[in-house]
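The other protein chains are all here in position, but one chain of the complex has been omitted.
Order of writing sets the labels: A and B. Residues in every chain begin at 1.
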Amino acid sequence: MSKYRTRSNAPIFWGLFGAGGMLSALFVPMMIFITGIAVPLGFLLPAGTMSYPKMLAFAQNFIGKGFIFAIISLSLWFCVHRVYHSLHEFGIHAGMGAKLLCYGIAMLVTVVCAVGLLGLGF
Amino acid sequence: MSENHKIIEIEVLRYNPESDEEPHLEVYKVPFTDDMSVLQGAQYIKDNFDGSLTFRWSCRMAICGSCGMMINGIPKLSCETFLRDYYPNRIRIEALAHFPIEKDLVVDLSGFIEKLEAIQPYIIPKEPKTLAEGEYLQTPKEFNAYIQFTSCINCTLCYAACPQFGLNPDFIGPAAMALLHRYNMDSRDGASASRMELVASEEGVYNCSAVGYCSEVCPKHVDPASAVNINKANAAKDYFLRFLSPKGGSK
Partner (left out) sequence: MSKRKPYVRSMDGWWKKNPYFVEYMIHESTALFVAAYCLVLLVGVIRLGQGEAAWNGWLAAMQSPLSVLCHLVLLAGAVYHTYSWFKILPITMPPVIVGGKKMAPEALTGTALAVAAAAGLALLALVWRIAL
């Protein structure tokens, strides 16, 4: 079986997928609990935890900004990678179009997120 | 056989390429004793009901890797799977999933054999030594790094367990990757870079989506899923660092 083989460019997408999967596995459950359940219900955390000045300060902080960006952007890369593979697994061989659409969504979210966060200033 | 025969129904997926358009199921009522394997059940059918029933077997002791089949939908070696564990229910046996059926329970393994060849399954020394220079020494620690991956008996149950191989028959697949990893991990071998072309290719490790069922069904605990996934990291390293290292991978 000596034939010419094309190198796969999967490592780029696989790397983003792995980083997103790992980061979201570590932090997303607690983030959902905080922003989606505890704070809206005024439960456990002090009142005003997510008040405008506090959240703005958090998102203007270099580390806070980076954390939000990494969670949102990488989680999307993680998700679209799985969706793209699932299409193949369900027997939908949509080819390049599906690939562009899936990874395009993640790219779009990355750009929107970056612009949004940079717009908040430092 | 003992005096009190129990009867188990064995449903077999039959396919005769000379007369059939597609496979069909046939049921046989097989008398069995508690010590009878599924393989012996198939042999009973061949000897008593239909001599044309075709299946592979050799050692009857889970070492030759010939008698793999789908048993109630799960890839197993039929020689170490016992009829008593299924009785009184009907048992269904089919050719290993994901491979083309040649006849009855025999599958076409030529694709797998080509893959085994493609991985260069032999030690390619870092520096060739003459006889006078002596043997290649290895410490127990170096030996432990690859010994697990030498246990493969090429039964291909892992391919029958791998949906990604079913979806893309070009995928190098679990067993071939486990054997490739076995040579890469051997301290006497120096050919990892030349095997990388295959690992990092479109047919390579990134077809795997970490289902993990291959390692689950492996009768020899080779853990091929681990071999495949370790090489995703290796291939990624090669992809991003190939321009830095003088040897590099391929292309």
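Note that a residue touches a chain if its C-beta (ideal position, glycine included) is under 8 Å from a C-beta of that chain, and two chains touch if they have at least 3 such contacts.
Here the structure is a predicted model, which means the values were calculated and not measured.
Q: Going by the contact rule already stated, which one of B:Ile63, B:Ile124, B:Leu167 or B:Ala193 would touch the omitted chain in the full complex?
A: In the full complex, the listed residue that touches the missing chain is B:Leu167.
Q: Which parts of chain B face the unshown chain closely enough to count as touching?
A: 15, 17-18, 22-23, 73-74, 97-98, 100-102, 108, 141, 163, 166-167, 209-213, 215-216, 223, 225-226, 229-230, 233
Q: Mind listing the chain A residues that contact the chain we can't see here?
A: Where chain A meets the chain not shown: residues 21-22, 24-37, 39-41, 45-46, 48-50, 52, 54-56, 58-59, 68, 71-72, 75-76, 78-80, 82-83, 85-86, 89-91, 109, 112-113, 116-117, 119-120.
By definition in this document, only the chains that are shown with their structure count from here on.
Q: On a C-alpha centroid basis, what's the spacing between chain A and chain B, in Å?
A: Computed value for the inter-centroid distance: 37 Å.
Q: Residues of chain B touching chain A in their complex?
A: My answer: residues 114-115, 117-118, 163, 167, 197-198, 200-204, 206, 209, 232, 235-236, 239-240, 249-251.
Q: Inside the complex, what are the residues of chain A that reach chain B?
A: Chain A residues touching chain B: 1-2, 5-12, 14-15, 85, 88-89, 91.
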